[in-house]
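Missing here: one protein chain of the complex. Every other protein chain is in place.
Moving on, here comes chain A:
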Amino acid sequence: MKVKIKQWSGVASWLWVANDENCGICRMSFNGCCPDCKVPGDDCPLVWGQCSHCFHMHCILKWLNSQQVQQQCPMCRQEWKFKE
């Protein structure tokens, strides 16, 4: 017997490769989106800091903009620098 598979349509879900499940700022799931966004994924990406913490990009930008003096990671209080 020979089985020839013409087409295999699978189902998968995507997820961020992150060390946490929820964004530390908005507490929403990384696989969801930040409160301001409607669509997850490309439209609401994650960013990583050099301290290895990651957040929704929109969340951390909002946070950084609100910081007057020094821009720190909200989790570890180290100076925030984007990874790469």
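Keep this in mind: a residue touches a chain if its C-beta (ideal position, glycine included) is under 8 Å from a C-beta of that chain, and two chains touch if they have at least 3 such contacts; residues count from 1.
One rule holds for everything that comes next: contacts and distances are computed from a predicted model.
K.L.:
Out of "Dolichol-phosphate mannosyltransferase subunit 3", "NTF2-like protein", "Anaphase-promoting complex subunit 2" or "Cyclin-dependent kinase 2-interacting protein isoform X2", flag the one the UniProt entry gives for the chain missing from this complex.
P.N.:
"Anaphase-promoting complex subunit 2"
K.L.:
So which bits of chain A touch the chain we can't see?
P.N.:
Given the touch definition above, chain A has residues 1-18, 29, 31-32, 38-42, 46, 48 touching the missing chain.
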